[in-house]
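Here is the structure we will look at, set down as structure tokens.
The complex appears here without one of its protein chains, the remainder shown in place.
Which chain is which? They are A and B, in the order written, and residues in each are numbered from 1.
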Amino acid sequence: MLKNAWYVAGWSEWLGDTPQRITLLGEAVALFRSADGAAAAISDICPHRFASLGRGRIVEDTLQCPYHGLRFDRNGRCAHNPHGDGAIPPGAQVRAYPLVERHHALWIWMGAPDAADPSAIPDYSLYDRSDIASSRDYLHVGASYELIIDNLLDLSHAAFLHPFLSTDGMAARSRCKFEQEDRVVHSYMWNDDEPITPLFSMVWDRPEPRGDMRSHIHWTAPSTLFLDVGVTGVGAPVEAGPWLPSLHCLTPETEHSAHYFWMVGRNRGQEDSTLGAAIHAGIKLAFETEDEPMIRQVAANMAGRDFWSMRPAILAGDGAAVRARRMLARLIRDEQQAALSQPSPASTVDLSNIEEHSIP
Amino acid sequence: MLKNAWYVAGWSEWLGDTPQRITLLGEAVALFRSADGAAAAISDICPHRFASLGRGRIVEDTLQCPYHGLRFDRNGRCAHNPHGDGAIPPGAQVRAYPLVERHHALWIWMGAPDAADPSAIPDYSLYDRSDIASSRDYLHVGASYELIIDNLLDLSHAAFLHPFLSTDGMAARSRCKFEQEDRVVHSYMWNDDEPITPLFSMVWDRPEPRGDMRSHIHWTAPSTLFLDVGVTGVGAPVEAGPWLPSLHCLTPETEHSAHYFWMVGRNRGQEDSTLGAAIHAGIKLAFETEDEPMIRQVAANMAGRDFWSMRPAILAGDGAAVRARRMLARLIRDEQQAALSQPSPASTVDLSNIEEHSIP
Partner (left out) sequence: MLKNAWYVAGWSEWLGDTPQRITLLGEAVALFRSADGAAAAISDICPHRFASLGRGRIVEDTLQCPYHGLRFDRNGRCAHNPHGDGAIPPGAQVRAYPLVERHHALWIWMGAPDAADPSAIPDYSLYDRSDIASSRDYLHVGASYELIIDNLLDLSHAAFLHPFLSTDGMAARSRCKFEQEDRVVHSYMWNDDEPITPLFSMVWDRPEPRGDMRSHIHWTAPSTLFLDVGVTGVGAPVEAGPWLPSLHCLTPETEHSAHYFWMVGRNRGQEDSTLGAAIHAGIKLAFETEDEPMIRQVAANMAGRDFWSMRPAILAGDGAAVRARRMLARLIRDEQQAALSQPSPASTVDLSNIEEHSIP
């Protein structure tokens, strides 16, 4: 898994006064807001007796451990010890993670802190626009995030798995193109002069039953996908038609499970909460009852084997997913080689003799 | 586990228009009927993105993958690709398993296809006779199939575990004999001039409350057991009395779980569906609430240890089970040695360079 990258740890609006605990890339992380409302992320595991700080509570600008009450600030430093003489014991320090709130999401940096550059977060400011309404959701997936990327980068599966998102025989009539850049793969798919899909018919505002549809996907390494999905009149400009842009942020939980944060926007009926809820529900149904069970079944069938070792047959629609898999493998390999070539940082506190010397 | 053998993969009447997925000897298998009604078995895992074909649907004579729509015929060949130019990609081939429908069962051959000889399926044609009514059922067992064979080959446990199938002190009054052939062990047990058991009393049609009962078991390697179980008047010919012959087909799912397909026939009240349901229910209750929990507990107590390494105490009734365990161990050893002495077949398609050359 790529460490030096921005991942989504949650939706901003879901982190209130109650701290949270989430496992990201195998690491337990506590999320909280200090009294001034600023979000922070520190290691979840208290260095005293290993309780979960994310199950604790906020006291002023600190997160108080629910077991014995040590308090940690947003930098991971122990700021208060309620026991004995109140001295801060050696080793009472946890890791702090860079965290940025942007475009409704909490973006966390899981790699070396000094490499964290907020400008590397892709620009999804369209969701901040007043003419775009949006809603957010979450799904836990019992499979590697790479299988979810495969799923999203080849939308030809909609014709077989998602009746609500497709029409009969649609896959065979698609026109596709792939492009790639340094850390991005683009997959373009057009279906011109086609019957409107059930999903689009919810926002279709023209008399004729056909339109030009597009499903363009922009994957940014390691695991953020923007789906530029819309419809317009046959031959009409893209901007004139309904648009349902969706963002899919995948964060590995472990090697075999993932967090799936998704957000869908619309440029029609922005004030119509019933319409918003209906679009949201249609997409949620597809993800939770069609995609997720399929992806989980694929993971079970792979039984821990490496994807390429299973020598998959390759179809026309696989171009984007294969490019993304290769690009991601290369980025991970480069990062691991760079890590090997530099010494690991010394601990800030030498704890090696604690058993012998520090016990009261 | 023995590969070159016929196992039951399901009951014929349970495979209709909907394909099925079942794991046999650790391999995921898709079962389906093509449009002409013929049953087929192919590998469950689609070679494209590893979805389960057995969760797909029938299209004419093929099984269509539920994820991206590739279609496979009964020989495991990809017959249709709905994407791009429709060319069949290299590697779009799955394994096909020999399958024979006989005596209400689907018999599958898990070994080398050219060694599959349908005449090796034991003759259970009695269940095809018009004077024998029968019913079928299935039980998943969380234990090795060998522990179920142990259970069935020593029916003396009925006196302790199955009040419905036994009478007080019956085990101590049994007369037993064992015989063995090349791939068969016979266990004969007689209880002459005994009180009728509750099960037999359901079909007992004589005035006196005692009879000659028999429970003969014929195990055929690896895991098919025919129980010739009946009662007749004291000293009367066997043929004159009620007969409840049952067939027990065990198919390993994994090393630690098994499919248990069973069928019970009767030569009394063949048109009486209430009687049939009552006999069926009595047997089902014993298997599901008495045998299966016991066998699962034994497996838990063994905790993965080898049976012989636990140096079991041996009782009088163990003769058949011990013979079967030894015979099966010998057959498996012979098969594995034969496999080592011959080269493995070459792949039909060389996929070794697919990653480099075949990606669109």
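Quick notes on this one:
As a working rule, a contact is a pair of C-beta atoms (placed from the backbone, for glycine too) under 8 Å apart; a residue touches a chain by one contact, two chains touch by 3 or more.
Bear in mind that the values here come from a model prediction, so they are computed numbers and not experimental data.
Annotation: of B:T254, B:S273, B:Q297 or B:Q336, B:Q297 touches the absent chain (contact as defined above).
Checked against the full complex, the one of A:G91, A:G111 or A:G282 touching the unshown chain is A:G91.
Of the listed residues B:L24, B:A92 or B:A171, the one in contact with the hidden chain in the full complex is B:A171. Chain A meets the missing chain through residues 28, 44-45, 47-52, 55, 64-70, 78, 81-86, 89-92, 351-352, 354-355, 358-360.
Listed for chain B, the residues touching the missing chain in the whole complex are 150, 154, 156-157, 159-161, 171-172, 294, 297-298, 301-302, 308, 310-319, 322.
One rule holds in what follows: only the chains that are shown with their structure count from here on.
Note: centroid distance chain A to chain B, computed from Cα atoms, is 46 Å.
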